[in-house]
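Take a look at the structure below.
A single protein chain has been removed from this complex, and every other one stays in its place.
Moving on to chain A:
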């Protein structure tokens, strides 16, 4: 055997070992870290995504001496949720404070025994400091247990692309744009006008984008009645929103994209659609995808119907925590005015705390990327106008895994609206029955 081939073999072996090491994933969990020094209690806070909670926790730590928050990033929601569900079920592993997404909170509201009742820890007095729908959203159906306190919300606006509006001969100034549509029918009519101008772009990214704002504005229920019976098939608003959305794609107003896919990302760069229902956090999504060259091209107008919410999270204390009292103190601060403003400053997460929403630091804030739109004012107004809606245990899955894919199938022409609806209802019933 020659020297070169022997050396090559060594390299191959090294590469193999490296490959194996890379493909094997290690997972470790931090143990309870109790720092006893000076009477300081450390509580752990597990969060997902980039909600600005780490920065809020840092601020808390710099102003508090008796309690410290150890903020731990648990990755994305879809990675964190199964783990948390497991930890709650088995009674160990969860932090002292955990972040719950609005949709994923629902299943815990149905089986709330894994979480501490915040009413008992002093949560009763906080009622008026939160937006009503966010306050109610954290409680069980019988209103006896408060599982979570609200952190961020996604007040809704309508983002639009100025250059495309100009091309179509539409006004581009945000107040005039807002005046184009007071409701969804007017907005859709504008879409047909827009299409007639042949700008090469669609009016909206997809048929499913309008579902959330449309239903939340017009109804206090969606897939579930208030006693948690599945009514996705009989609740008129669901079918109405479905038909409205697919009606848009029938008229050729949608770009038929699937949210979060690379094609959707790329469509921002190519200016493939002119409007997009925009929760507060979406402005960050847009600037990240459309990039620096589109700075100032996107602007923010009011949403048809005037109010809305899309997404948002809560903080809760697992029953298994041994430091509930301290955890509640920390939680109260983080979901309070200062914590909310800190998270807004760091990550643009819009607070659900009323005092924070009224604070100039939020209210007068502008979004530089979105043509200096007064986002604090626009999003704040939409959030305050929103009435509570009851979502129910499997809401998130019913929408994202059952109804939305079927709607996408109908939009892409693989299925008809009627067939997709029948299938969605059938699967939805099954899922809700569990």
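Operating definition for what follows: contacts are C-beta pairs under 8 Å (C-beta built on N, C-alpha and C of every residue); 3 or more make two chains touch, one makes a residue touch a chain; residues count from 1.
By our rule, contacts and distances are computed from a predicted model.
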"3-isopropylmalate dehydratase small subunit", "Sugar ABC transporter permease", "Succinate dehydrogenase" or "Electron transport complex protein RnfA" - which is the UniProt name of the missing chain: "Sugar ABC transporter permease"
Residue, one of A:78, A:127 or A:176, that touches the chain absent here: A:78
Among A:212, A:287 or A:397, residue touching the chain not depicted: A:397
Options A:47, A:60 or A:108, residue touching the unrepresented chain: A:108
Hidden partner chain, touching residue among A:267, A:354 or A:425: A:267
For chain A, the residues touching the chain missing from this view: 5, 8-9, 11-12, 15-16, 18-20, 22-23, 78, 82, 85-86, 88-89, 107-108, 110-111, 260-263, 266-267, 270, 394, 397, 401, 405-406, 408-409, 412, 414-415, 427, 431, 434
